[in-house]
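Every protein chain except one is present and positioned as in the full complex.
For subunit A:
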Amino acid sequence: MNATLTRDAGLLGGLIAAAHEAGLTVRSAAAWPAGPDDALPSLPGFVDSTFSPLVAAVAARCLSHREPADPTALVLLSPLGDVATAVHLAHAVDHGERVGPLLFFQSVPNAVAGHVAARWGLRGPVVCLSADASGLAAAALLLADGDADAALVIVADQAPPGSAATDRAAAVLVTAVTPVTAVTGGKAS
């Protein structure tokens, strides 16, 4: 595992525990934020919400030292999904305001999942669930069923607008017991 951990051991700790419970090996792990100075980079093409930038940032942190196997599945777990986009869209509809075209694809979690898959060359299944770390069982099922050799599992917990909570995310790259990934020290294609 790389060592860019972690102010928020709770979310990541839960994800790692779920991986071990499912009998999977954790090849890499990361949390966002990892410290008080972590500033979320913006993500071109995504607007008005931290959800997609949060997912992209924690994925990059998890994969930057680890070239994923092929095919690697992407399993995106988020209890509420992109709640800020949903609230923004509902407000625009209720008040007769213009709905921007970028919200079209941003309204589903697959969009940023597709961004991450394209950036890191993940050609396995793309699965989005409303779940916490326990949803990692879905990744274990994909690996057992044979549609992927590894899975990048991300938990993205975006704070609802107006709540006191803060955004947080964690990611693990998991495989079945046999190692199939190699340390590259660099970025995947």
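The rule we apply is simple: a contact is a pair of C-beta atoms (placed from the backbone, for glycine too) under 8 Å apart; a residue touches a chain by one contact, two chains touch by 3 or more; residues count from 1.
We adopt the following convention: contacts and distances are computed from a predicted model.
For the chain of the complex excluded from view, the name given in UniProt is "Beta-ketoacyl synthase N-terminal-like domain-containing protein" [choices: "RNA polymerase sigma factor", "Beta-ketoacyl synthase N-terminal-like domain-containing protein", "P-II family nitrogen regulator" or "Cytochrome bc1 complex cytochrome c subunit"].
Set against the missing chain, the residues A:V26, A:A60 or A:L80 yield one that touches it, A:L80. Listed by residue number, the positions of subunit A touching the unshown chain are 45, 71, 73-74, 78-81, 83, 86-87, 89-90, 92-94, 96, 98-101, 103-105, 107-115, 117-118, 120-131, 135, 138, 141-142, 144-147, 160, 163, 165.
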